[in-house]
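What you see is the complex with one protein chain gone and the rest in place.
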Amino acid sequence: MSDYLILSGVLFAIGALGVLVRRNALIVFMSIELMLNAVNLAFVSFARQLNDMTGQVIVFFVLVVAAAEVVVGLAIIVNIFRTKETVDIDDIDLLRG
Amino acid sequence: MDLIWLVLALPLLGSLINGLLGRHLPKRLIGWVACGSVGLAFLISLRILFDLLALSPNQRVPPQTLFDWISVSGLSTQISLLVDPLSTLMILVVTGVGFLIHVYSVGYMSHDSDYSRYFSWLNLFTFSMLVLVLADNFLLLFVGWELVGLCSYLLIGFWFTRPSAAAAAKKAFIVNRIGDFGFLIGLFLLFATFGTLDYLKIFEAAAVPHALPELTATVITLLLFAGAVGKSAQIPLYVWLPDAMEGPTPVSALIHAATMVTAGVYMVARSHDLYMLAPFSMNIVAAVGAVTALMAASIALVNNDIKRVLAYSTVSQLGYMFLAAGVGAFSAGMFHLTSHAFMKALLFLAAGSVMHALGGEETDMRKMGGLRKVIPWTWGVFLIGALAMSGIFPLVGFFSKDLILEEAFSNDYVALWLIGLFTALLTAFYMLRAYFLTFHGKPRYDEKAVHPHESPAVMLWPLRGLAALTIIGGILWISWMGFTPLNEFLSPVFAGVAEGGREHTAALSEGALIAISLLVALAGIGIAWLVYIRGFQPGEALRKTFRPFYTLLEGKYYVDELYYSVIVQPGRLLSQFLATVFDLRLLDGLVNGVGALIDRAGGALRRVESGYIRNYAAWVLLGTLGILIYWLMR
Partner (left out) sequence: MITRSKPVHSAIAFLGTLVSLAGLFLLLYAQFVAILQIVIYAGAILVLFLFVIMLLHARSGEGSVEKLRLQRPLAIVLSLALLAGVSFLFLQAGLSEAPTPAAGMGTAEEVGKTLFDHFILPFEVASVLLLAGILGAVVLSKKESWS
């Protein structure tokens, strides 16, 4: 059972690494999706372990949130690309202090 | 009697209307609102007077509560009004004389651009004074007291673009504040002693024999008197009043006659129950009054500014009132207050009319002269006022001043009586001096540039009214077979005052006293006539002898200079020290230090906000790790 959980941890770490290292907004975004999936895996594993359907239902909600997030996020990326001609997140530094 | 609240509400309403809407109203309407509100208040006051007269004398003290104001445990103060003969007399004077001054102002201020502001404050001034005199407790009195101070500040500094007016307003306010400080402490002490600030309760408690230690009574009354000294311009705090001449002339009239300076006298008369318990305070009051009377009168001898002569005259006459109060003749003091209100309002308004005739702001008597033929009405009323002030029979000033001197004499204050008598001589001299300089002799103004003209009717009618009051005011104190109207009217209030000393110890009969004071007044007038009409030149020897006195008087005893070097200069040095060392170094250092610290910290933290999302993400991850480690450590 721990194998599943550790796999979920590995996937999460890979996702985090992607977010930190990659500069292409699309890939960063996919990395975030990957992290969400890692959490889904953990949820399903726990549902199996505890024999409780709630875990699976929560996965359902995570999917919903992910879908909404992807839609809005991609729209934002497209918008940024239109104005700044780039998807490199290092070029988007309006928040610089 | 139930209408009493209207007396307060009307001037306040007028003030609000003119203050808030004045800029959109035509001038005529502003004048009507201002005069109308005070005039109506006067009519209501008259009605109240008749209501009072209808009651039997010992029922004439019904306080009326309007609403609760402060209600803290132990201290409960209501906005409640006390209508008794004393306050009725005061509201009659305030609204009556105030009304005439308002009417006069309509003409006097007609060319001023700040017409509505002026009338709004004038009404507010009247309202404040009414609050002061109608209050039935010391706290509300103090509210009126402070309001009056504020209004005087506003009106003295009415032409605030002139530095001298602004400085005079500031001076009036600050000097008053010194007195108020003592007054406030007196109030605290009163409250600590009696647990209340209600007049009636306090006086009732104080009336119980030996209930109040004499020392406490003395301290309280002296502190209260400090407030009166500031407000009523007595030594040593009189310096603000002459400078208050920077305001428009009707304002001076209002300050000197109806409102403000009479507040101190009223307050002392109102708390006479306390003063009677403290003979020492009474002596102080009488002495301060007498010395002030003398000193101010002597300054007025040599001053060349017509308004300032009148101002010093006011200080001097207020000294008389305190003298009267100090020797226990409170009703005589109140009578002199009333008669002085008539005379001084008349004189000030006449002086304003003279200034108006000469085209505005000329107050130097050396540049007047020969105006008798040109402005006959002003001449007439000024003469009446001057004679009344000198104490010539049968004008009102004769009765009131003579009464005070008589009381002083018959109460065995012979020294004070002598001072008062000498002051009467000086008074007659300086009043007639002012009169001769202004109206007689050759014109000394620039005849080519100035064409004197009589004032409009709206200014003359109040003058005529006041002149009539000055002439007939004496009937208030003429004895009709042992019945003196004002004395009888006020006697329920001053019932506690012992009628001691009257008549029995008199070494001189009443008739002799009257004759003496009349003679003295005539002598003063005669000297003035000799010097200013006949052109009598004193001999060389005489001149040499009096030279130092003259210089001293011309320098107004150098009191202003003394205060400047003793109080203002050290204060300034202290402020300088505080400003440059304490404030700049310490306070600013602290503030700047905090600012610099935050600036540096911000500068350091700024680097964190790199603008790189990945950087932020790294921080998020670091935070997550932190939480994780915390979990593991637990």
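Chains here go by letter, A and B, matching the order in which they are written, and residues are numbered from 1 within each.
Criterion: a contact is a pair of C-beta atoms (placed from the backbone, for glycine too) under 8 Å apart; a residue touches a chain by one contact, two chains touch by 3 or more.
Note that this is a predicted model, so its numbers are computed, not measured.
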Residues from chain A at the interface with the omitted partner, ascending: 1-2, 4-7, 9-18, 20-24, 26-27, 29-31, 33-34, 37, 40-41, 44-45, 47-49, 51, 53-54, 56-57, 59-61, 63-72, 74-79, 81-82, 85-88, 90-91
Residues in chain B touching the chain absent from view: 612, 614-615, 618, 621-622, 624-625, 628-629, 631-632
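Here is the rule we go by: only the chains that are shown with their structure count from here on.
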Chain A-chain B separation of Cα centroids, rounded to whole Å: 82
Residues of chain A that touch chain B when the two form their complex: 16, 19-21, 23, 28, 89-90, 92-97
Interfacial residue positions of chain B with respect to chain A in the complex: 605-614, 617-618, 621
